[in-house]
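For reference, the structure discussed in these notes is given below.
Every protein chain but one is kept in place in this view of the complex.
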Amino acid sequence: MNTTRRTVLKGATASGVLAGLIATGALRPTQVLAAEWNKAAFESKDATAALKGIGAAAATESKDLVIKVPDIAENGAVVPVDVTSNIPNTSSIVIMVVRNPFPLSAQFDFANGALPEVSARLKLNETSMVRALAKADGKFYSVQKEVKVTVGGCGG
Amino acid sequence: MQHRVIGALCAMAVMGGVFAQTPRKPAAKPAAQAAPAPTAEAKDAATLEFEKFRAEMEDSNPAELFEAKGEEFWKSRHGPKNVSLAESCDLGQGVGKIEGAYVKMPRYFADADSVMDAERRIVWCMVEKQGFKFDDIAKRPFANENFTPDITNLVTYVAGHSRSMKVDVPLKDPKVREAYEIGKEMAAYRAGPYDFSCNTCHGSDGKRIRMQNLPNLSTPKGAMSGVQGWPGYRMTGGVMLTHQWRMGDCFRQQRFPQPKYASDAVAYLLTYMIGNANGEVYKGPGIKR
Amino acid sequence: MTKNILLTAIATSLLMAALPAAADPAHRAQAVAVIKKDFQPRGQASLDRLAEDGLQAVCNRTGNKPPEYIAKGLEGDQLAGVKYPADGKLMGDWKSGERLAQSGRGFTWTDDPGLPVGGNCYNCHQIAPKELSYGTVGPSLFHFGKLRGNTLEMQKYVYSKIYNAKAYNLCSEMPRFGHVGALNEKQIKDLVALLLDPESPVNK
Partner (left out) sequence: MADPMKIRATMKGDVAEIRVLMSHPMESGLRKDAAGNAVPAHFIQSMAVEVGGKKIVDGQLAGSVSRNPVFGFKMKGAKAGDKVVVNWVDSKGDKRTDEAAIA
């Protein structure tokens, strides 16, 4: 955690985020501190690089990781994604949209009683695999499902 | 075929795609590619697939964010006259009363001598009670990009207080009935380069434009599906839009000129449409494609 | 857009007199008045679009069910106005036709009038099987040519139907794409090919 955090902070400084954090007082220890942003991974342009960026290059497929997405998205701008991990000791869930310009969409680290489960809504640029990863005991597991994005009509 | 580059009839002009300037890669081929022509049932399966996620989408609807802003505006003092709508605006249920007001409009308001839908009435209050200029409101009446007008938040707030209530447009009022009958004739009026009327798309059952179902506005259920979900959070563009906006967008797609904001034309059409939905249950601000 | 009205004003008014009265003439008149009063021009959508042309007037006044003797005559007029290609070739390139069929652009107040108008076909019809997002306002056109062949007569029918659908059904919901100048000769040929060319995915 500490090494990653330091690396990330360095990246953040470059983009001015850290300065912003300090200026706004977000780094004061009394506040709920949001995680620092893994710039390298989030700015990776392909899924392989993004996986490497979060240390999940060697993820194995797992049926104990459940992803719920529509087969066909009603609108690619808002695609509901639910991920539940039944893998013991899951500490993080990561969501990627493989064919998006920047595949990595979100990472959630859980603690203090949080269940390894999250629902979110993502933009899909086109028909794509949506991949979920879970980190448990230092190892990564993955599952993926395709979501089709189609042309829209009037929209109610 | 590159699906999303080509604008659908109704796709919003702003949105070429979620990431519009990204160079296009060939779209992944659908798995069912080799199969013979997809049947109508296959299409309905797509609709069913959307439905599966509807409840969740509606349960956590960003519309709530706009409702909250509308509440703030309704209860605080604004405008040249520095009064709140809560202490001055009568939506037909008494000054400041909003419970059930949305589903009981359009109705006739003697003080304005007009049949008014909810949005038109709230605009009237902003002008008459708070001292805003109508033209200022009408200049930018609908949300786009990162701008949401106060009137949209207000309509969303008021609509949120008719959740789970039955639509009850007072059609027995002769003035409302008159508006209904005129609205009905407007819906049938074909003109423009494509000979379209409202009824071309919304006058019969079970039709679709691309993947979107077209409600038949002449039936209670059909009319209700045209009423349901407005004001709605539009996934395309992520903006909050009202029923007034939706009527205008229909005319855009009908290749007509634009109906004037908060006009008789829109109020009468809404009277026809919402009146046809009388007795159906309104679920509150919705989420739209 | 609707300058090529086939009916003259005089013929129209005579015709109107011959038509059965609209179901609710008073409210219809008020509706027309409200429409004239409460619309504003925007983009390319000018106010002249609100005026009915002769055919629209007949359909509007008869609830889209004109008496047959009137419909037949007017359909004949519409068919007589179809301009076929001078070179006699009615089938173009189905691939261009498919692209055109996909596009729903054109004529709205948000459309750039300088850009080409789309065919709007998939909005209402199933056509090539690959496109899953199709409308159902019109009938499925899948296997159109496979089922009907592509004789010159059939090509002529399809060309004229796209050019002016009202030539076959006076109050059809389908626009008069050629008649109003939305689609040009080449574009209509390409759409004919999409429906009739044996190589088109429609007929595979």
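When the chains are written out, they are named A, B and C in that same order, and each has its own residue count from 1.
The rule is short, and it goes like this: a contact is a pair of C-beta atoms (placed from the backbone, for glycine too) under 8 Å apart; a residue touches a chain by one contact, two chains touch by 3 or more.
Source: prediction; values computed, not measured.
Trainee: What shown chains come into contact with the chain that's not displayed?
Mentor: A, B
Trainee: Please identify, in ascending order, the residues of chain B that touch the omitted chain?
Mentor: Missing-chain contacts on chain B: residues 13-14, 16, 18-22, 59-62, 64-65, 68-69, 145-146, 233, 235, 237-238.
Trainee: Footprint of the hidden chain on chain A, which residues?
Mentor: 15-17, 19-21, 23-24, 26, 31-38, 42, 77-79, 82, 97, 100-102, 104-115, 117-123
By definition in this document, only the chains that are shown with their structure count from here on.
Trainee: Please identify the chain with the largest separation between its CA centroid and the CA centroid of chain A.
Mentor: C
Trainee: By number of C-beta pairs in contact, which chain pair leads?
Mentor: Pair with the most C-beta pairs in contact: B-C.
Trainee: How far is the middle of chain B from the middle of chain C, if each middle is the mean of its Cα atoms, in Å?
Mentor: Averaging C-alpha atoms per chain gives centres 28 Å apart.
Trainee: Could you work out how far the Cα centre of chain A sits from that of chain B, in whole Å?
Mentor: 34
Trainee: For chain C, which residues are shared contacts with two or more other chains?
Mentor: Residues 102, 122-123, 132-133, 135.
Trainee: Can you tell me which residues of chain A touch two or more of the remaining chains?
Mentor: Residues 72, 148, 150-153 of chain A touch two or more partner chains.
Trainee: Provide the residue numbers of chain A that touch chain B in the complex, in ascending order.
Mentor: Within the complex, chain A touches chain B at residues 70-72, 74-78, 80, 99-101, 119, 123-128, 146, 148-156.
Trainee: Mind pulling up the chain B residues that touch chain C in the complex?
Mentor: 1, 3, 6-11, 13, 30, 32-33, 35-38, 40, 42-43, 46, 181-186, 188-197, 200-201, 206-211, 214, 251-253, 255-260, 263-266, 268
Trainee: Could you pull out which chain C residues touch chain B in their complex?
Mentor: My answer: residues 1-2, 24, 27-28, 30-32, 34-35, 37-42, 45-47, 49-53, 55-56, 59-60, 63-64, 98-99, 102-105, 107-111, 118, 120, 122-124, 126, 129-137, 140, 142-143, 166, 173, 175-176, 180, 182.
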